[in-house]
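Report on the structure given below.
Note that this complex is displayed minus one protein chain, with the remaining chains in position.
Up next, subunit A:
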Amino acid sequence: MKRFDYVRPATVAEAVAAAAEPGAAYLAGGTNLLDLMKSGAAAPGRLVDVSRLPGLDRIEELPDGGLRIGALVRNADLAHDSDFARRFPAIAEALLSGASAQLRNAATVGGNLLQRTRCAWFADPASACNRRAPGSGCDARGGDSRQQAVLGWNEACVATHPSDFCVPLAALDAVVEIEGRAGRRAVAFEDFHRLPGQTPERETTLAQGELVVALRLPAGAEAFSANARYLKVRERTSFAFAVVSAAAALRLEGGRIAEARLALGGVAAKPWRCPEAEALLAGRPPGPEAFRQAAEAALAEARAPGDNAFKIELARRTAARALTLALAGTPARVPALPASPFAPVPGALVHA
């Protein structure tokens, strides 16, 4: 690990000033950053420890009915906040399907959003990687492609964003509050993470030194609480990243879908919102036919960069199944195996 200088500022303003220079990185829970520093994939010259900044560990009601979640709220505390889980059950389920209990106790809201791809070549400084070392190439091509993208990728980079939490956040129109030297700004979740384009090294809209201070969920997001699920397909039952995942939420009125939300994980460099699928579902009676058509629409542009074409059909089925589970209704409590395809709820088709 490269040697670094460690500072622990007392205020947000001091933190933003301390991280202004290139080479400085924020340290929150450290569960992703330290991991990458050990392999040498990340080598910051300065760590700005934000884990104790005051005021960023709260969950607050907003006057307009929305909810504001501080960037330092721990993943476990958010998922186990019973009021939060009741209002935003798919987000709680996604959080609890991610990592392990130990990691969720340390991991923060901000760190989860900013976690880097799990692409194995990105984590290995001996490999060429455009995301880690711009212009060096991409050694992932031709390698194991199970964790690679099928949407939004290009020749520069085929990596995926690994977060579970971010998938329902994308579906529910979350907003990210950011503080920088120029003041505070708010960014729609859709615009926060970026596709590789010609600058895969720029993963988010954050500029050097900008700090995520909070996440907002709009008042309308709560309207889906009765029919909202997260479904995650992984290589083992628990403690594994998604191969493909889906967050699905329905607002039902008089036997029809008034409004649908759908986002996919594990398929692109960002959590992938599916507006075409949502438009197709609006106003229709829910059921297998509508769900399959929505899933087809969501994956219409998908292409496989390697041997991972199976992920395209897997993503369609995962999307349709997540919608089926959402229609069956949010369970009273997050299931024993959160987001697992092996934990069917009554009425759901296990092999839809």
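By our rule, a residue touches a chain if its C-beta (ideal position, glycine included) is under 8 Å from a C-beta of that chain, and two chains touch if they have at least 3 such contacts; residues count from 1.
Assume contacts and distances are computed from a predicted model.
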Chain not present in the shown complex, as UniProt names it (candidates "Oxidoreductase", "Sarcosine oxidase subunit beta", "Cell division protein FtsX" or "Xanthine dehydrogenase YagT iron-sulfur-binding subunit"): "Xanthine dehydrogenase YagT iron-sulfur-binding subunit"
Option touching the unshown chain, where A:10, A:34 or A:186 are the choices: A:34
Residue numbers in subunit A that touch the chain omitted from display: 1, 3-6, 8, 27, 29-31, 34-35, 38, 47, 49, 51, 76, 80, 99-103, 105-106, 237-239, 336-338
